[in-house]
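Report on one structure; see the data block that follows.
Apart from one protein chain that is not included, each protein chain of the complex appears where it belongs.
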Amino acid sequence: LGEKRLKKRNPGIVTLITDFGDRGEYSGAVKGAILKVNPHCQVVDITHQIEPQNILQASFVLKHSYPYYPPGAIHLVVVDPGVGTKRKAVVVEKEGFLFVGPDNGVFSCLFSRGERISGNEITQVKFFLPLVSDTFHGRDIFAPVAGHLSLGLDPKRLGPSIKNLVFVDWPAPVMSKKRLKARILWADSFGNLMTNIPREPYGRIWEGRRIQIKGKGWCIHRIHRTYGQSGPGRPIALFGSGGLLEISVNQGNALNTLGLKPGDPVTIVWQ
Amino acid sequence: LGEKRLKKRNPGIVTLITDFGDRGEYSGAVKGAILKVNPHCQVVDITHQIEPQNILQASFVLKHSYPYYPPGAIHLVVVDPGVGTKRKAVVVEKEGFLFVGPDNGVFSCLFSRGERISGNEITQVKFFLPLVSDTFHGRDIFAPVAGHLSLGLDPKRLGPSIKNLVFVDWPAPVMSKKRLKARILWADSFGNLMTNIPREPYGRIWEGRRIQIKGKGWCIHRIHRTYGQSGPGRPIALFGSGGLLEISVNQGNALNTLGLKPGDPVTIVWQ
Partner (left out) sequence: LGEKRLKKRNPGIVTLITDFGDRGEYSGAVKGAILKVNPHCQVVDITHQIEPQNILQASFVLKHSYPYYPPGAIHLVVVDPGVGTKRKAVVVEKEGFLFVGPDNGVFSCLFSRGERISGNEITQVKFFLPLVSDTFHGRDIFAPVAGHLSLGLDPKRLGPSIKNLVFVDWPAPVMSKKRLKARILWADSFGNLMTNIPREPYGRIWEGRRIQIKGKGWCIHRIHRTYGQSGPGRPIALFGSGGLLEISVNQGNALNTLGLKPGDPVTIVWQ
């Protein structure tokens, strides 16, 4: 994208996905460092509650929020256990959005493994804070860079172009003949348990078939469309808004009720 | 309100009250879907920490925050256990504000039971996201509608007018002769315990009288004006900023100290 074109379409929006938590000064310092470069941009918190160092969760949250923003929005992802080591800082373009963050796999859910990407390493120190710490590149590098991008800076001016990103694989479920071994990835704020089972292709495979979704001590016999379709307190399975099969309890909390936790196995068998 | 008048007075502010929690992509996707329609509006988080499915708590928080905003602000409330079932989506007007959300009682604290309201059902799909999911109308319906309203859209264009809302009753305390049976509703972040006792009429009834506010193992003998009026660590009762009688511990945490939890009974006797 040319700088002029970027400037034109740029809505001046920078979103944040981090594992900083909502306590302390980390997210506030990052927001300041963006606004210092562009006081007129709107900084939007997506979440600061990514599990510490959970790169794949950050990537998943990004995948399911970025497309809802106006084109030209800058998405900043800072889950960065390797800060201060030799991992790269990068900016990547996709569908008219710019993505800024460490090159450690946080963008894995946006691309397929080995896919050629359009991006740049971030090496031009003139766009950083004057003093760069060893432990907080979110504030010292990524934030001011995002601020400059929100003003229309051409990403090409940030550093050499790159064609690949570090990639972290999604923990795919294992299918044998009419049996799927899956697991719980994490719980949302309602206690809904996300599995690693995407709607594609499994939703199609299971359509119209008898099915059992099983964990220790519970079994669900069908896939519903929405939460209100079972009685209150009853376990239910459905493909959620993020496209993953989730185990829920209508008007309840599956995390607490079913005694399941992230990492636990879930088995699906069908006929 | 005519569309022109709305446009004129519209400060381009959309507030959010949800039970999405601060983890995950839910609130970020909603904010994106608002900003995609109106990239220049300011999206303001009131809270995403309503207890899951606690419609009355959402309504209470709304009642005690909306009037502080500039007229024309759009208040979006998404506590929506019935998403994807036949509950209506609505927009309501009051005091120059617009309120958007599911018709399940989230607006109960704004009106009296049976009060005629000025509102519209939201049925016009052209204001929704192109693809509407079964589980996330916050993102797919309410957010883009709020975005359009923040641009000055006349609510009448969203669907047929309505005159009533689903109403959820406040759990009123029970008064017998000089005795009130009440209960704890919830705790705030300081551990202050909110009762279901409104200042009106009880503050007036009790003025100048000897009073006992009692739970298991504690008794308070007067109603103070502010927190600092008792010694640190001492239990205290006062009518808080939201107009409810609350049980507090000065510089302490009543929730932890008094062993009370939401739902527990509180008795008041007076002479």
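Order of writing sets the chain letters: A and B. Residues in each chain are counted from 1.
By our rule, contacts are C-beta pairs under 8 Å (C-beta built on N, C-alpha and C of every residue); 3 or more make two chains touch, one makes a residue touch a chain.
On a predicted model such as this, the values are computed, not experimentally measured, just so you know.
Contact with the chain that does not appear here is found for just one residue of A:29, A:175 or A:269, A:29.
Contact residues of chain A toward the unshown chain are 19-33, 35-36, 39-40, 42-43, 45, 48, 52-53, 81-85, 133-136, 139, 143.
Those residues of chain B that touch the chain absent from the view are 11-13, 15, 17, 22, 42, 44-50, 60-62, 64-70, 73, 188-191, 225-229, 238, 240-242, 250-251, 253.
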